[in-house]
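Pasting a structure below so you can have a look.
Every protein chain of the complex appears in place save one, which is left out.
Just so it is clear, A and B label the chains in written order, and each chain counts residues from 1 on its own.
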Amino acid sequence: MARITLLTDFGTADGYVAAMKGVIAEIAPSVFMDDAAHDIAHGDILGAALALRRYWKVYPAGTIHLVVVDPGVGSARRALAICADGRYLVGPDNGVFSFVLSDASVSEVYSIATEHVASRTFHGRDVFAPTAARLAGGAKLPQLGERISDAVTIALPPAVATDQSVMGEIVHIDRFGNLISNIPREMLKPGQAARVAEKDLPIVGTYSDVESGELAALVNSDGVIEGARRDGSAARTLNVERGAPLELISE
Amino acid sequence: MARITLLTDFGTADGYVAAMKGVIAEIAPSVFMDDAAHDIAHGDILGAALALRRYWKVYPAGTIHLVVVDPGVGSARRALAICADGRYLVGPDNGVFSFVLSDASVSEVYSIATEHVASRTFHGRDVFAPTAARLAGGAKLPQLGERISDAVTIALPPAVATDQSVMGEIVHIDRFGNLISNIPREMLKPGQAARVAEKDLPIVGTYSDVESGELAALVNSDGVIEGARRDGSAARTLNVERGAPLELISE
Partner (left out) sequence: MARITLLTDFGTADGYVAAMKGVIAEIAPSVFMDDAAHDIAHGDILGAALALRRYWKVYPAGTIHLVVVDPGVGSARRALAICADGRYLVGPDNGVFSFVLSDASVSEVYSIATEHVASRTFHGRDVFAPTAARLAGGAKLPQLGERISDAVTIALPPAVATDQSVMGEIVHIDRFGNLISNIPREMLKPGQAARVAEKDLPIVGTYSDVESGELAALVNSDGVIEGARRDGSAARTLNVERGAPLELISE
């Protein structure tokens, strides 16, 4: 049985997500639907791309990941259907699939034909949900549109290493107030600490390696350096936002 | 296989929704359950009715829509089970089904017998969830109670057209801060703009027809006039709430 996941910025106070699910249920009545997350910040393409990176390949081959964070809905931006390492992805061509495309061993990207779609404001319901449901029903990518090779991608700013330090930045703040950086674990050297907002955070193994309320940094479950506060919000404590520097320094 | 959707104002920080799902799983173990939305504002019957309007008929015939926004729980208000255009709906008789009943071609409404229910504070778990599950298991409406013809309905204030303008109002503000009015697309004339809070919003085709940060109005995916701000919240920008006037004017 097929499984479709749904990632949107629609929230859960309106019926938008349910309208997408209804379209899917109509076309593919016995599909499983998993809510991935619906509280992506309004129009936050990078936030959606980073959330998707956490689960797209954890799901088994054959899963269909629907992503509707789509501030350009109804504009000339293309609609995509992708097969990457055996998983399918459907959503707008605005960069939400950047890390899927960079992390996949093999991928094929198709631009979905949308000429006959009436609505210009809700392609989640009128383009992406029906496409995902058709894939669940066995449709092949070439039936949906034209293959392309120039999907829009966004890149994280690269972390820059010098002899003694690594200059990175906070690319996402999660629900816990953890500061997720662009520094991969491979750049971390023994004896370093993470500097954020003029504080030096010791590198530890897990949150509870420090006392409650203390700040620390660690290699998180995504494999990147993360600043955190045990039992609290590092973002609030340090008063930092996405884009702020996070540096590895040798003490 | 049957599918039950759930719409509540229970939020997702307590176990109330899960208690309803548990009741359903006990009675109808192989049913699909789709969360529609659980962050309807506390007791907001109109908000629930408008959310439900977005998806109830998008789902295929046979779907069971459970709606528990029920500020009058335990009072004399009746409990309803409805069949409308082949879909089933279960919830309190307080107006949440108003647009289902007005939009359906055919509908039958039954008042569910609740004499034997112990709890007076959680009919979601003790009345509505078991009723939905029984319908999923093949129960017929007449087995559940008495047919009635006087379900409670609420009506949107009508938009009023004059020669040169249409006087409407904002009936809902969605998660994006979009201003959803009571003016159907049929009342829009060429050359008009939408006036909200003394600002004139040009009528466009979709959000991205204006620059980021700009205000505009459009025919939304529900087929009504909506005020919006590209990449932002029109509600916050214009400082308006539900009930504020939204007018179509000829410029």
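We adopt the following convention: a residue touches a chain if its C-beta (ideal position, glycine included) is under 8 Å from a C-beta of that chain, and two chains touch if they have at least 3 such contacts.
Everything numeric here is computed off the predicted structure, so don't read it as measured data.
Visitor: Have a look at B:F10, B:F128 or B:F176 and name the one touching the chain we're not showing.
Guide: B:F10
Visitor: Kindly state which of the options A:E26, A:D39 or A:E214 is in contact with the chain not pictured.
Guide: A:D39
Visitor: Looking at B:E26, B:D103, B:E146 or B:E241, which residue reaches the missing chain?
Guide: Residue touching the absent chain, from the options given: B:E26.
Visitor: In the complete complex, which positions of chain A touch the hidden chain?
Guide: Interface with the chain not displayed, on the chain A side: 1, 3, 5, 7, 12, 32, 34-41, 47, 50-60, 63, 174-176, 205-209, 218, 220-221, 230-231, 233.
Visitor: State which residues belonging to chain B touch the missing partner chain.
Guide: On the chain B side, contact with the omitted chain comes from 10-19, 21-23, 25-26, 29-30, 32-33, 35, 42-43, 71-75, 119-122, 125-126.
By definition in this document, only the chains that are shown with their structure count from here on.
Visitor: Could you state the distance in Å from the CA-based centre of chain A to that of chain B?
Guide: Taking the average C-alpha coordinate of chain A and of chain B, the gap between them is 30 Å.
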